[in-house]
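Before I ask anything, let me first share the structure, which is written out below as structure tokens.
Note that one protein chain of the assembly has been removed; the remaining protein chains are unaltered in position.
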Amino acid sequence: MRVTIASGKGGTGKTTLSVNLAAYLAKHKKDVVLADLDVEEPNSQLFIIGEEKSCTTANKMVPHWDKSECTYCGECADICNFNAIVALSDEIIIYPQLCHSCYACSELCPTNSLPMQSERIGEIKLFESKGFDLIEGRLDLGQEMAVGLIAQTIDFIDKGYEDSLKLFDAPPGTSCPVIEATKKSDLVLLVTEPTPFGLNDLTLAVETMKVLGKKMGVIINRYGIGDDAVEAYCKAEHIPIVAKIKNDKAVAECYARGELVYEQIEHFKASIEQIANFIEDYR
Amino acid sequence: MREIVVISGKGGTGKTSLSASFAYLEGQNAITADCDVDAANMHILLDADFSNRQDFFSGEVAYIDSDKCIDCGKCKTVCRFDAILLKENRHTIDRISCEGCGYCARVCPSGAITMHKQKAGDIFVSNIKNGATMVHAKLGFAAENSGKLVAKVKQEAKMLALKEDREFVITDGSPGIGCPVISSLSGANLVVLVTEATVSGLHDLKRVVELLKTFSLQAVCIINKYDLNKEMNKMIEEYLSTQDIEVIARLGYDETFAHALIEAKPIVEYSAQSQLSVTIKESWEKIKTKIRNQK
Partner (left out) sequence: MKIIFTAKGDNWESKIDERFGRAEMFVLFDEADDSFKAIKIETEHMEHGAGLQTAQKALELSPDVIITGNGAGNKALDILKRSSVKMYIGAGEMSLKEAYEAYKNEKLNLQF
């Protein structure tokens, strides 16, 4: 089973929650693996005292110019819908950051002058922690194809952890990377705050998940700090509220130190328990 | 016209609350741009009226004309994105998976596949509560990468600022380090980094600063929740000093941020007399002085 933990906006406590949930489940003898799919800003690993077990380079395929047979016809630049190729009269220039790896230029080139070769975009790291593994996708600076790395990280997990409960810590927002981190999941837990920002972003996230046809649950973090508009919204949309995590500066302090919160704060632990039960019931 | 871009690597640092406060303070002397398109929120604090809307198109998506399609399957063999589905022996496009590369359309022997522009969102030019103007956007479902939309929002704001002779453009930047952020930073005269005294705050700050270096942009920093973890705060300050980035304000953990949010007001409007507001006003003055002294 795959569960994605997502939120419309950043800073709602998504990562804290994912890490604590994974640690809690592992402690209760569940076979669980956590994936940090926020490949632009992976942070989960900061909260896990564990050992790096492996590091795999993540690549993408891009064309490389082989000039020996090239006739400079310019077909490749014309074909590329992403403007990643510039064809001059005596040189073909390729911009790998713009390439989407569609293979069209390579396979349609009349002289086979653009063979596809792999090029590094980031890495996938495996950390072993107390009772569970953390897989982290990390995009190299200056690279733009987050979606490709997210897909590769999910593949890595699908191969290595077939029967485990897979928790995916998604990137914030509602655009392509989030969809990639969600589209294969059985359940999506949306983390929000009881504020107008939280509600606005939750609404966007719910609309997206509806189009994808996903089952949802909502977790309200920093409960008590704001109003009840988020609760009213969930009720109207018939989305279950899985847990309400109390607003507590002690949680923030714990987080600031990079420590596991549920081991220290009782009400937080109770909320994690509710989430764990919700996932269990869902299975 | 000078542009100030407010960014933070991670979310929840108070970036939007601060940008909205700056916009509120500067009033009609500034045009505000919300480039945090993935989670556009600034309009809530500034009470935008969505008075002017335009469509935004971005990217293409393939379309199969079922009358012309002979179901040869050629498209399915070339597509690297699993975007061609076979339903009841007919070929259709999975619009979510389609990257818009156009390979299928090129190889289709019966000319059944055409590429269509995709509506990716809306851009708004709104009147806001202090009589000023803001430009903001809403990204449509599964819309591609918001980098181009960010560029468009900025361009619109800058053009307005030039036309109406405003001194500043205040831009609420996108989170992360990817294409949208790069887009929100382009052409900035000064970057205001907002971070918090947490493990993630420092980690993400470093990644953003690396990015700034590649564009040689001048930056200052505001540390929010500096008292959450004194040690972490010290590490952040030390790091910033090695990078020659001045810390222009340190804000304590303060629930006024949340309370102002609930009332849908920028902090400087919600509690104009509070110490927090005074500090925010001072930092805005520092930013303006800094930018006016450039060159």
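Note that the chains take the letters A and B in the order they are written out, and that residue 1 is the start of every chain.
Here, a contact is a pair of C-beta atoms (placed from the backbone, for glycine too) under 8 Å apart; a residue touches a chain by one contact, two chains touch by 3 or more.
Worth saying up front: this structure is predicted, and the values here are computed from it rather than measured.
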Touching residue (missing chain; options A:Asp31, A:Glu52, A:Glu69 or A:Glu91): A:Glu91
Out of B:Gly147, B:Pro180, B:Gly201 or B:Pro266, point to the residue that touches the absent chain in the complete complex. B:Gly147
Touching the left-out chain: which of A:Tyr24, A:Phe47 or A:Phe82? A:Phe82
Residue touching the undisplayed chain, where the options are B:Lys68, B:Arg90 or B:Lys117: B:Lys117
Would you write out the residues of chain A that touch the absent chain, in ascending order? 77, 82-84, 86-89, 91, 93, 95, 98
Using the document's contact rule, name the residues of chain B that touch the chain not shown here. 57-60, 117, 144-145, 147-148, 179
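Simple rule for what comes next: only the chains that are shown with their structure count from here on.
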Residues on chain B engaged by chain A in the complex (per definition of touch): 9-13, 16, 38-41, 44, 60, 78, 80-81, 96, 99-103, 106-107, 115, 139, 141-147, 175-179, 196-200, 203-204, 207, 210-211, 214, 225, 228-229, 232, 253, 255, 258, 261-262, 264
Where on chain A is chain B touching in the complex? 8-13, 15, 40-41, 43, 46-47, 79, 81-82, 100-104, 107-108, 139, 141-142, 144, 146, 171-176, 179, 183, 193, 195-197, 200-201, 204, 207-208, 211-212, 222, 225-227, 249, 252-253, 255-258
